[in-house]
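One chain of protein is taken out of this complex; the other chains stay put.
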Amino acid sequence: MIATALKWSRHNLFGKPFDALLSIIVIPGVLWLIYQSLDWALTKAQWDIIPQSLRVLMIGIFPADQAWRAWTAVIIIAALLGAGLGCVFAFRSRHAGFLALVWAAAAVLTGTSDLINLLFMAAAVAVFAGGWAVTSYIPASRRALMAASFIGLIAIFAVMSPPGVGLWGGLLLSILLTLVTAIVSLPIGILLAFGRRSRFSSVRIICTAYIEVMRSVPLILVVYWIWILMPVLAPQWNLADVARGMIGFTLFYSAYVAEYVRSGLQAVPRGQTEAARSLGMSEFDINRSIVLPQAIRVVVPPLVGNVLDIFNTAPLVFIIGLTDFLRAGQMILANPQYGDRTYEVYSFLFLTYFLVGSLITYVARKLEAHLARGSR
Amino acid sequence: MKLTKILTAGVFAGLALAATQASASVLDTVKQRGTLNCGTDNTAPGFGYLNTTTGQMEGLDVDFCKAVAAAVLGDASKVKFVTVTDKSRFDAVLTNQVDVVFAHTTIKPARESSIAVDFLPINFYDGTGIMVKADLGVKEFAELDGATFCTTQGSVTETVLTSAFKARGWANSKVLTYENLEKLFAALNSGRCNAMSTDKSALAAWAGNSPNPADYVILPDTLDKSPFAGFVAANDSKWRNALRWITYGLFQAEESGITQANLEEKLKSDDPFVQKFLGIGGGYGKDFGLSDDFVAQAIKAVGNYGEIYNRNLGPDTKMYLERKGTPNALWTEGGAIYSPLWN
Partner (left out) sequence: MTIDRTDARAFASESDMLASKRRRNRFRHDAIQVAIIAAAVALVALFAYAVKEGLARHGIQFSFSFLWDAAGFDISEGKTLVFDNGLWPSLTSFTADRTIAQAFVTGIVNTIKVAVLAIILSTVLGTLLGVGRLSTNWVVRNLSFWCVEFVRNTPLLIQLVFWYFAVVLHFPPLAAAAKFYGVVISQQGLYFPSPVWHGGSSPFAVAMAVACCAAILGLILNGRAKIRWICAGAAVVLLGVMLATGTLGLDYPVTSRFQASGGTSMSPEMAALLLAIVVNSASYIAEIVRGSIDALPKGQWEAAASLGLSRRNTVNDIILPQVFRVVLPSFGNQYISLTKNTALGIAIGYPELFNIYGTIANQTGHSLEGIVIVMVSYLVLSWVISGLVAWADRRLTKRGAAR
């Protein structure tokens, strides 16, 4: 045992003089850091603030007696995510056990004793598994996914709107914003990508200009701009802040999606279109049923990465006064009596962001490996 | 080409329609919509902030929003609070995102002349103050030459400080601006800012709500007056007048001794002044496009001005701001809270 450890460390830590030097410098530092963080997290930190303000963190100032609406939205989101997952990874029975564990862990970690919340949580997990199973066992259902996503989004809006769109907040707002942006920017981005290689130079120039301008200015600027401009342009619509934020995000990320899709389009061999053309297919049919499916296949991993980008930039909505997850955390700290809990709240925020982010990255990597295997 | 023409014509027609619609008063829009979009701050204890334990908005400005919702729509719960920052509040009302803003905003000529908003009656008299940490040992503003002052972006304090430095010939003092008060307070606590400068009420609120209020000293100097008022988009006298008289109604109610508690009783009063004021058998509301009992509705929802003040800034609150002897007292007690004559 000790011998193997020694052998391992001789090989991996002290293999060469330079490595040994690095090890001597780095290892004590890392150990000290781990000790300090653990010492703080286990003995000094006052974690009670997290369960106390969990509701504000999760749904912001959404009224507590309307929580069922938020839960319904969560369940719809879970179904959509599950269905999305099922398109690529087959559902296995061992996954069910794993999901049950996730539910139990969530229940314990959030420390909720409210039966209704537990049931809703269970329902979300069950629906996630259900969506996953449906698309992995019934391939025909995958085609309906895009339509289902849009219907799901509309349903979420319908359920969440009555208490007031201005009340959306917390992690739920971050996720909704990400979801709406990711789903709506996809068709727009595809159109822009095709527009950029259109036969008409005018279309090409307009699409290219749009993409390049959007990629050259900061997102925060686009969001702020849309926010102040929309009401000037269309005062009769009176769009809520949330909706304007979503429009800003969608306009911005459509340009990025367009670039990903374009790289996918370039990857489709020319011979494919030529062959289709010689079969007498129309340009539209060629693009829709030959080029696009192959292009999308290639760009799924970067598109999933794009979802992570959207989620990671969602806190920028602070500029238009929305209370997303990060802002909700800051609002708890704004209460002067919690002023000394900075590290506790930020640790929780960092951890949550990291968990969600890692999950998305993990899925993207798996997808990449999966698609690479499939194309062999 | 034809298609473009048709499209263009269509859009222009739509715009024309929009223009006519937009020229209607906000008052009608609010009534039609059934909710009031009210812009408030959410980082200003005492004026507008989110009580994280109840998840409710609280504060003087918040109560004014509720009073307006009650007076216009007959239901104080029909108000939607839209968070505005010092930076976004004018854009918010200019672009119709909110119908009215109550966000501890100082009246300034430039704001009515070049930003195109109209202010409502002053509902709180404040002044620009300076707060330092007690351990700095500073007793008055004059000792702060060379210090870093922090304030919020877009507030009048930014220019007030600049001219105060200029008047004293301080070349090394710096002004650092943050986007909201909570960051400002954090920066003061950390020591990044030697002094925090904003309205005195806000200073009192932040010090008072902190775990140890004795750590902070609010300097006696008042750099400038800052009277607070709500505001609406310019050129909508119907909406503005309705709001002005709702505000005056709350002032008058205090002067006439009508409170949330004795409202039911007063509604049965046979004093013709009180009857007309509260809208029994005809009142003033109709002329403003409101219901006759609009003042009664507002009082029912939040009480008179004195009650609003006490609830949010009174002795029972953490940020207690003395009312007596300041302009915030009723004019009958030597203050400046004064309603025009109701008859």
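Note that the chains take the letters A and B in the order they are written out, and that residue 1 is the start of every chain.
Please note the rule applied: contacts are C-beta pairs under 8 Å (C-beta built on N, C-alpha and C of every residue); 3 or more make two chains touch, one makes a residue touch a chain.
Source: prediction; values computed, not measured.
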Quiz prompt | Full-complex contact with the absent chain, from A:W40, A:F98 or A:F350 | solution = A:F350
Quiz item: Which of A:I59, A:A255, A:V268 or A:A314 sits in contact with the chain that's absent?
Solution: A:A314
Quiz prompt | Sole contact to the chain not displayed, among A:R199, A:R270 or A:R373 | solution = A:R199
Quiz item: Of the residues in chain B, which ones touch the absent chain?
Solution: 1, 3-4, 7-8, 11-12, 15, 19, 22-23, 86-87, 90-91, 94, 114-116, 144, 146-148, 150, 153-154, 158-159, 161-163, 165-166, 172, 174-179, 183, 186-187, 190-192, 194, 233-235
Self-check item: Residue ranges of chain A at the interface with the undisplayed chain
Solution: 12-13, 15-16, 18-19, 22-23, 26-27, 30, 199-203, 206, 213, 215-221, 224-225, 228-229, 231-235, 282, 308, 311-316, 318-319, 326, 330, 342-343, 346, 349-350, 353-354, 357-358, 360-361
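Keep this in mind: only the chains that are shown with their structure count from here on.
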Quiz prompt | Rounded Å distance, chain A centre to chain B centre (Cα mean) | solution = 38
Exercise. Within their complex, state which residues of chain A touch chain B.
Key: 52-53, 55-56, 61, 63-64, 164, 166-167, 228, 230-232, 234-236, 238, 241, 320-323, 330-337, 339-340
Self-check item: Of all residues in chain B, those that touch chain A in their complex
Solution: 17-18, 21-22, 33, 35, 37, 42-43, 45, 49-50, 52-53, 55, 57, 80-85, 88, 91-92, 95-97, 182, 185-186, 189, 206, 209-211
